[in-house]
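Below is one structure; the comments refer to it alone.
One protein chain omitted, others in place.
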Amino acid sequence: MIRIEPREATSRTFSVGVPVLSALISLAFAAIPLLAAGANPITAYGEMFKGVFGSVFAVTEMLTRATPLIFTGLAAALAFRAKLWNIGGEGQLYLGAMAAVAIGSGLLDISGILLIPIIIVLGAAAGAAGMAAPTYLKVRFGADEVVTTLLLNFIILIFVQMMLEGPLQDPMGLGWPQSAPVLDQGMLPPLMDRMRVHSGLILALVLAGLAQFMLARSVWGFKLRAVGENAAAARHAGINVNRSLFGVALISGGFAGLAGVSEVAGLKGYLTADLSPGFGYTGIVVAMLAGLSPIGVVIAALFIASVFVGADGMSRAMGVSSFLADLVVSVSLLCVLVGGFIAKYRIVRSGKAGATT
Amino acid sequence: MMDLLNILLSESFWAASLRIATPLIFGVLGALICERSGVLNLGIEGIFVVGAMCGWMTVWLGSGLWGGVLVAACAGALFGLLHAILTVPLGLSQHVSGLGITLFATSVSYFTYRTALPNVSSPPRIEPFQALDIPVLSDLPFLGPVLFQQTALTWLALLMVLLVWYVLQRTALGVAIKAVGDNPDSVDAQGLSVYGLRIGAIVAGSALMALGGAFLTMSAFDAFFFGMVNGRGWVCIALVIFASWRPGKALFGALLFGAFDALQVRLQTEMGALVPGQIFLMAPYILSIIALVIAARSADYPRALLTPWFKGQR
Partner (left out) sequence: MAENTVLKLSGLSKRFGSVVANDDVSLTLVKGEVLALLGENGAGKTTLMNMLFGHYLPDAGTVEVADANGVLHALPLGHPQAALAAGIGMVHQHFALAENINALDNITLGSEPLRSLKRNRAAARAKIDGIIERSGLKAPLDVPVGQLSVGERQRVEILKALYRDARILVLDEPTAVLTPQEADTLFSNIRSMITDGLSVIFISHKLREVLEFSDRIAVLRHGRKVGEMATTDADEAKIARMMVGADTPKVARQEMSPGAPVLSLKNVSVSGRSQRETLDNVSLTVNANEILGVAGISGNGQAGLAQLIAGLVQPSSGTIAVDDEDIPKPTPSRMVQAGVGRIPEDRHHEGIVGAMSVAENMVIERLDDPDIQSLGLLRREAIADNAVKLAQAYDVRGPGVDASARLLSGGNIQKLILARVFERAPRLILANQPTRGLDMGAAATVGRRLLEARARGAGIVLISEDLDEILGLADRIAVIRDGHLTEAPTNNREQIGLMMAGAAA
C-alpha cells in the first residue's frame, strides 16, 4: 500500500531543484513530438541551441523576448503570492500598450526625458486599472477573479481591435488596423547598436529586484505574504486584507501593463492586435517555474524566452512547427506542479505492516 | 423596436440560439459534473480545442462522423484524466493544473494540426453533421425549424442534460458524486472511494467538454481554425456558477447565452452603421461577467470545491 505523508520541512534544494529539473524534463519531453514530426531530436536540440546562443544577435533576441515575460511573470508571481488569481495579464498588457500609444504617438509632443516616464507611469496605471476592476468584483460581490480576468482578456482584445479601427488608427496606415507609431523621443532607448534589445529589460530587472526586496523586507510584503498564506489569520491579526489585495492587484496589473508599454515603446513602435503571442498567459508559467519568487521570475523568463527563440530557429531550419515551444512551456508548468508535490510530500511504501491475510 | 420584435419572433433566431448554445450545453454540463465532485476544471478551454481538433481530424482522415465524436470524447477524457491525477490523488492546485492542462491541450492540438498539415493556406474542410430531417416534425411550423432541423449533436446535448439530471437526481452514483463534492469524508466513511468518484467525474465531465469542441468543427463549422474556441470554455465556467450547479439551469443559462449571442449578430447587421461591430462581439463576455456577478453573492458552491482530500488524513 502506498501512502502520502507531508514532509516536515521542505528543503532548499527542492525549491531550486524542482524548477531546474522541470525545465530539463520538459525539454527532454520535446523529443516525442519531434520524433512524431519526423525530425531528429539531437539535430533539433542543436538547432535550438544555435538559435539562442549561436550569435550575439541570437542572445539579444532572446533577451528581447524575455523582457515582456519578466513583466508578466512578476505580475502573476506577486498576485499569486497573495492568492489573487490574476489570469488577466494578457488583457492588462494590451491596456498598458494602448495607453502608451495613446499618449506617446503625438498627443504629448514633449522631450523624451518627460515623455518616457509619463508613458511608463500611465501604461502601468492602465494595466493596474485592468486588475482593479476584477478585484473590486471579487471583494464586493465575491465574483471569482479567475473567470472575470480570463473573460476580460477577450473583452480587452476586442476593445483594442475597436480602437485600432477607430480613434487609435494610424491615419497614415493605409487602413490597416494599427496605431500611429510612438514618437521617436518616446521610445525606450535600445541597449546595443543594431540590436532590438532595449532598456525595457533594465526596467524589468530593476523592478524584479525591487519586488524581491519589498516582498522580503517591507511591511507591505509581510502583509501580502500573510494574506496569501492565511487570509483568516491575517485579518484576525489586524491586517486589512482587502486593502492588501487591492494593493497587490494594482501592482500586478501595473507590471502586466508595463509589459505592453515595453513591447510598443521598446520594440514594435506601434500597436497591433497581435502585439502579444500570449505573453500574459506565458507569464503564469514563468511565475510558477520561478516558485513565485521575483528573482526566480527573471531566470524562468530567460529560460522560456530561450525555448521560444530556440524553437523559432529550429523551426526555420528544420520545418518543424514552432508550436513545439508552447508544448515545452506547458509541459514545464505541469512538471513544476508535480515537482511541487514531491517537494511537499513524500510517498511512503508500507507493504508489510498490517498484512493480516 | 419593431425590428427587435421581428427578430425575436423569427424561427431562424431561435434555431440559431439553440445552435450557439449547443457547445456551451456540453461545456457547462462537463464543468458541472467536475465541480459537483469538488474539482474545478480550468482545462476546459484546452479540452474544447482538443475535441475540436481530434473530431475534425478523425473525420478528415477518413472516419465517419460518429467515429470523430467518439475520438474527440476519448481525447477529452484523456486530458481530463491527467487533470484528475494531478488534482485528486496528488491534490495539486486545481487552478494551476487546469490552466496547465489548457495550455498543454491547446499546444498539443496546434502542434499536431500543424505537423499533419504543414503547408495548407486554407483549412481543409470535411462534410459536417447535417440538420436532421425528421418527417412531419421538421415540417411543423416554428417548432420544426427551431427544434427538428438541428444536427444530431444538438440532440445529443439535450439528451445529455436529461441524462446528467437523472444520474445526479435519481441514482446512487449521483448521490455519491454530490456527497463527495460536499464532504469527502462522508463518502470515505461509507466505504466508497473518494478518488474513484472524483477521477471518474472529471474524466466523464472532460469527455463532455470535448464534445462541445467537436460540435464546433463537425457541426457549426466544417474545418479547424486556430483560436476558434475563443473563450467558450471560460464562459462555461461562469455559466456553471450562474446555473448553481444544476443541469436544468445549466441548459437555461446556455440557451439564454445562445439567444443573446444570436440577437447580437442580428442587431449587428441591423445597427452596424451606428455602433462599431466590436461592441457586439464583446457582449457575450460582458454578459458572462454580469451573470457571474449576479450569481456570485448567493452562489452555493459545492463545499469541498478546490479542497484536496488525502486518504488517511482526517
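Worth a mention:
Each chain gets a letter, A and B, in the order it is written, and its residues are counted from 1.
We adopt the following convention: contacts are C-beta pairs under 8 Å (C-beta built on N, C-alpha and C of every residue); 3 or more make two chains touch, one makes a residue touch a chain.
Not measured: the values here are computed from a predicted model.
The set of subunit A residues touching the chain not shown comprises 1, 3, 5, 8-9, 217-220, 222-223, 225-226, 229-230, 232-240, 350, 353-357.
Interface residues of subunit B with the unshown chain, by the touch rule above, are 170-173, 175-176, 178-183, 185-192, 302-303, 312, 314.
As a convention for this text, only the chains that are shown with their structure count from here on.
Of all the residues in subunit A, the ones that touch subunit B in their complex are 3-4, 33, 36-37, 85, 87, 137, 141-144, 146-148, 150-155, 158-159, 161-162, 165-166, 281, 284-285, 288, 319-321, 323-324, 326-327, 329-331, 333-334, 337-338, 340-341. Residue ranges of subunit B in contact with subunit A, taken from their complex: 42, 82, 86, 89-93, 95-97, 99-101, 103-104, 106-108, 110-111, 114-115, 118, 230-231, 234-235, 237-238, 241, 276, 278-279, 281-282, 285-286, 288-289, 292-293, 296-297, 299, 310-312.
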